[in-house]
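With one protein chain removed, the remaining protein chains of the complex are shown where they sit.
The first chain written gets the first letter, and so on, giving A, B and C; residue counts start at 1 in each chain.
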């Protein structure tokens, strides 16, 4: 399967991710254990203090995580995720970039860096997934 | 401040949490370091596998966490959160219940249990917050 | 298997935990998904600032976690652990108490409270384990 077909196949899969679509997250690229996603910030992504909501940042990172681990071909489900909030976001767009730490037969681990419009890291996300036997 | 007034004050604060409102999360109760929130599941809360999206579960737990720590009177911001996914949710409603582990002068920690319609725990969330000097 | 025999069986198993023994950790009780352990603090448990070392606190909590999950009868290995440091320890003894959050066919989750001589919580540990098919 070449890269372009792989990317189309993953994008078709994530088009069925209704919550990510509802929140407004776009999958930019995915393949070979990596992925990138974007969220353009609107008022409805903010919390009571006017900051981008932790749940919106988490959901953005989670999509990049899911796309990266599922790009390895087998269906995978998250078992543990954590997020560190490092600074407030500037501007109105966020990017999440997933990098593979390790992909074993059962357990896979990823680190996701979330950056804002200035390119600075605002949050760091780590995810572990359990890889099923079947393909998605 | 009596309990009823405190609850109204916290609910007014969380009415400004636009993302929680957008996702459909309701704050049921809050006060004295505790809080409970609810999410009624619709199709748009699901992921590509048809399961409740991890980001939706996280956002539900995060609201209970935020309400619990802010019920202590000072503005608090999350610094680290983690979530363990323990089983798939049954039925179409989820509850999150936040319990205080410790509330120090700067750092506070909470555990949030997320249960489904059957009353079984499906996820466990832990949050740490940094407490600011000012009131929200 | 009655409780006393179960406890002896678990204690025999953890007698083979050479690192816990080296560090000086004692298993006080274990069974039915719960466990309690103790560490009497000496100088060699401290870090460069004179505080009890995070690694010593982690190892204490980890033993309680391992005893609790293995008390369910099947061999289990940790896949993810996290620890929140809430306050400095007072006095020269620490206790860790493990409580079961959930014990599924493959994944089990525990919360461990670490308390000091004053009875106050100083750290909170959360562990997830993968349960193997075989008995230990």
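The definition used in the following text is that a contact is a pair of C-beta atoms (placed from the backbone, for glycine too) under 8 Å apart; a residue touches a chain by one contact, two chains touch by 3 or more.
Just so it is clear, the structure is predicted and the values come from calculations on it, not from any experiment.
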List the neighbours, among the chains on screen, of the chain that has been left out.
A, B, C
Out of C:7, C:35, C:83 or C:108, which touches the unshown chain?
C:83
Per the touch rule stated above, chain C touches the missing chain via residues 13-23, 43-49, 51, 53-56, 58-59, 62-63, 66, 75, 77-85, 136
Could you pull out which residues of chain B are in touch with the chain that's been left out?
79-80, 82, 106-107, 128, 130
Touching the unshown chain, chain A contributes residues 80, 82, 84, 86-87, 101-102, 104, 107, 109, 111, 113, 121, 124, 126, 128
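As a working rule, only the chains that are shown with their structure count from here on.
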Testing understanding: with touching defined as stated, what is the shape of the graph linking the protein chains, line, ring, star, complete or other?
complete
Specify the chain most distant from chain A by Cα centroid.
C
Centroid spacing, where centroids are CA-atom means, of chain B and chain C in whole angstrom:
28
Between chain A and chain C, what is the gap in Å from one C-alpha centre to the other?
33
For chain A and chain B, what's the span in angstrom between their mean Cα positions?
21
In chain A, the residues touching two or more other chains are 79-80, 82
